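One chain of protein is taken out of this complex; the other chains stay put.
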Amino acid sequence: MIRLPHLLALIALPVLLAAAASAGQDRALWPEVPKAIGTPHPEGNEYWRRHHPDLLRHDRDLTLRMGDRTVRASLRQCLVCHAVTGPDARPVAAGDPGGFCAVCHEYAAVSIDCFTCHKATPDARGLRVIEKARAMGNTPETATMIADYLEALQKGTAFAPQPEATE
Amino acid sequence: MERTIYREIGLSRGLAGAAAIVALALLAGLIAVVVIEEGGHIVTGMTNQIVWGTPHIFAIFLIVAASGALNVASIASVFGRSAYKPLSRLSGLLAIALLVGGLAVLVLDLGRADRLIVAMTTYNFSSIFAWNIFLYTGFIVVTALYLFVQMSRGGARRYVPAAGLLAFLWRLALTTGTGSIFGWLVARPAYDAAIMAPLFIAMSFSFGLAVFIIVLVTLSRLGNRPLGLGLVTRLARLLALFVAAVLYFTAVQHLTNLYAQEHAGIEAFILRTGGLYTWLFWGGQVILGGLLPMAMIFGSKNLGIGDAVLASLFVIAGGFAQLYVIIIGGQAYPLEIFPGFVTSSSFQDGVVAAYTPSWSEIALGLGGVGIAAALTLLGVKVLRILPTNLGDANLAAQARVQSA
Partner (left out) sequence: MKQPTPRPDAVPPSRRDFLRAGAAVATITLAPGVTLTAFGGSAEAEADANHRWGLLVDAGKCDPDCSACVSACSQENGWHDTGHPETDAQWIRKVDLTEIATGRELSLPVMCQHCESPPCVDVCPTGASFRRADGIVLVDKHICIGCRYCMMACPFKARSFIHETVPDADKRSFAPRGRGTVESCTLCVHRVDAGRVPACVEACAATGHNAILFGDLNDPESEISKALAQYPSMALRDDLGLDPGVRYAGL
């Protein structure tokens, strides 16, 4: 609806890309996108950087209004691979300073309205998967484990056991 | 013989004082907005039972009064009473100012006021609220157009009657829409009645004219313009008629409800056992805002301008009491989900909901009044709204010229 932030984001994008290209020398000037775990997006990062607002908006309507949960852009899934762990070893909320989304959004001065309602951290079971994946390192088994978890999220079978959801 | 000449009002100590008071109201509103936006609605007195509170009383009063304030202009250009013609411009300006003030309160009270753009771009046309968004913004446009043709010097003046008729019809639709916000709530026994629409129209005539009288007298003083007692008396007598109309529709509403046994509970609550709400109904709406001003206006042979202002203040006070009873009282009375059963729960089922207005809600409402007042003052300061002479002799001369 508000096109201005998108416009700003688009203006900021070439800058971001340039930053990525010349990574290393200008680190301090440009946002440093936190590394993700799991299998990379086949569409490539540039595609997702550019299109994630539209993809998320499109898929949110599919899920909420039509009940279609087999969508490609699901915040819940994003948060698994893109979780950022803070200095206290707890996940940083994606929209909070240092969180995955905030890194670029703060740079481009685009506010995020997702996490006023959506949980900005993975839930308990997701946290365990992430922890395990980190311990296992970048192996095919890790990728499979994460893929399995993402699929479980999508199918709605990955419910956090009741008591730990509050932790 | 003097023509009706419209002039901006000059800067004076009185105007500066008025502006200072208005600025205080705006500041109060601003602080309230910050506090409510920062802390959430938990800082207000509104709850899950009383979901609409004091801001809505202010907002609906201002919106209803806005359409009523336009009546003076309608009387002149739609019903051909030329004596009211010099007041038409002020009538239009005040109507826009009051509506903007009311809308501001309504919008700033939203849970997600930051999503105003959503409200303006995403519509569900089965909602009277969505229709009202068009009725309200359209009212501003139509009234501005009306004001423009009135104030233009050239050929556009011949569209005054047409613009006046459009504005009059639009304001009837607007108040019907506002009344229907309540009238179409099938679930609540206090509302759910077609009479809400005409009742709100009568209320708008009454509240709007009361506000108009006070604003007219105040601005005449601030602008140092002569104001005829005859004109004010005439407005006051009209006000008394409108007050009677509100009492009439209120009586019909309650008598109809009293006849239906299913509404016995809510009627007893408002009329007899509701405590504050009962006091506000009888003491506030009926006596202070109804019978007393009527007695003052109809009972006095030589009504002074001060009396007319006092009567108007009573009407406004009664109007607030009436809206408090309708909005808060209507929600406070428990919903009857299980007829024939006494109910209790942790969610206030079966009990009269408590409500205490918070200072932030009142400040927000005053902010809306401040916006309306600021726009009005600004309008008469920079635009040729107020006639230089509203003396009776001058007006009578004008009327003779026009009818000749």
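Going by the order they are written in, the chains are A and B; count residues from 1 in each one.
To be clear about the criterion, a contact is a pair of C-beta atoms (placed from the backbone, for glycine too) under 8 Å apart; a residue touches a chain by one contact, two chains touch by 3 or more.
What you see is a predicted model, and the numbers here were worked out from it, not measured in a lab.
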Report summary line: Out of B:Thr47, B:Ser82 or B:Thr278, only one touches the absent chain, namely B:Thr47
Query raised in the report: Of the listed residues B:Leu335, B:Val352, B:Leu383 or B:Ala396, which contacts the missing chain in the full complex?
Result: B:Leu335
Query - Absent-chain contact - pick from B:Thr122, B:Thr137 or B:Thr273 - result: B:Thr122
Report task. Spell out the interface residues on subunit B facing the chain that's missing from view. Result -> 40-42, 46-49, 51-52, 110-113, 115-116, 118-119, 122-124, 126-130, 133, 181, 184-188, 331, 335, 337-338, 340-349, 353-354
Query - Contact footprint on subunit A, counting only the chain that is left out - result: 38-39, 41-44, 47, 50-51, 54-55, 57-62, 64-72, 76-77, 79, 93, 115-123, 126, 143, 146-147, 150-151, 154-157, 159-160, 162, 165-167
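Following the convention adopted for this analysis, only the chains that are shown with their structure count from here on.
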Requested in this report: Report the inter-chain centroid distance for subunit A and subunit B in whole angstrom, where each centroid is the mean of the CA atoms.
Outcome: 50
